[in-house]
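Removed: one protein chain of the complex. Kept in place: all other protein chains.
And then subunit A:
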């Protein structure tokens, strides 16, 4: 008996539709967010993450309504991210029915925002999203850096040090995306996942690169992740959440079946 590892399907939402692209290009439509969320809820997802990838101010109102519609029918935790920049943004999302918000770029430009948010709303609802890419060359010690703008802009910030700093400021969870893997279907970057998971005392969600169910198993057993996030393998019906859970359980991982 013990705490189960979590499977989190992720809804990247653009203009009111769930989409999935390869490294943020070549976008494919994957359906209506409310319908998709309901389907995952019924399949036994442990949590749902909703990322507003357009995040322009025009779309913000649409996102709030969508979160309300999902929260009215889906009784599992819901995390909302994309364009969260102020405490007012957080308050609106929590009032709409989100349980946690994910802060990404705003944390880089103003790390103190994470402290302010955690003090005001509690660490349990503040997730810091980290987009990391390996920058060390062949033969060098492994090193990963934070990237912004969908993985195009380096910041010079060390990913592991950044994760530790975010937790010190009050982040209650880390959503780690390996940008060089995102949409590539060749598995998580297990090195950075493990390095960050072992460096912080809060849960780490591994994201970016899942192409098959063994990748989910590896994220937990080798990457030491507390939860695994995936999108396209679930959106396009390659695997169901239930199949993913059964595979992970068969590999000796404690799951909620």
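By our rule, a residue touches a chain if its C-beta (ideal position, glycine included) is under 8 Å from a C-beta of that chain, and two chains touch if they have at least 3 such contacts; residues count from 1.
By our rule, contacts and distances are computed from a predicted model.
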"Imidazole glycerol phosphate synthase subunit HisH", "aldehyde dehydrogenase (NAD(+))", "Acyl carrier protein" or "Iron-sulfur cluster assembly scaffold protein NifU" - which is the UniProt name of the missing chain: "Imidazole glycerol phosphate synthase subunit HisH"
Residue touching the undisplayed chain, where the options are A:31, A:97, A:150 or A:191: A:97
Selected from A:15, A:124, A:186 or A:214 as touching the chain missing from the view: A:124
Sole residue of A:77, A:150 or A:191 that reaches the chain not shown, by the stated touch rule: A:77
Sole residue of A:4, A:106 or A:135 that reaches the chain not shown, by the stated touch rule: A:4
For subunit A, residues in touch with the removed chain: 1-6, 41, 46, 71-72, 75-77, 94-99, 121-125, 172-173, 198, 201-204, 226-227, 256
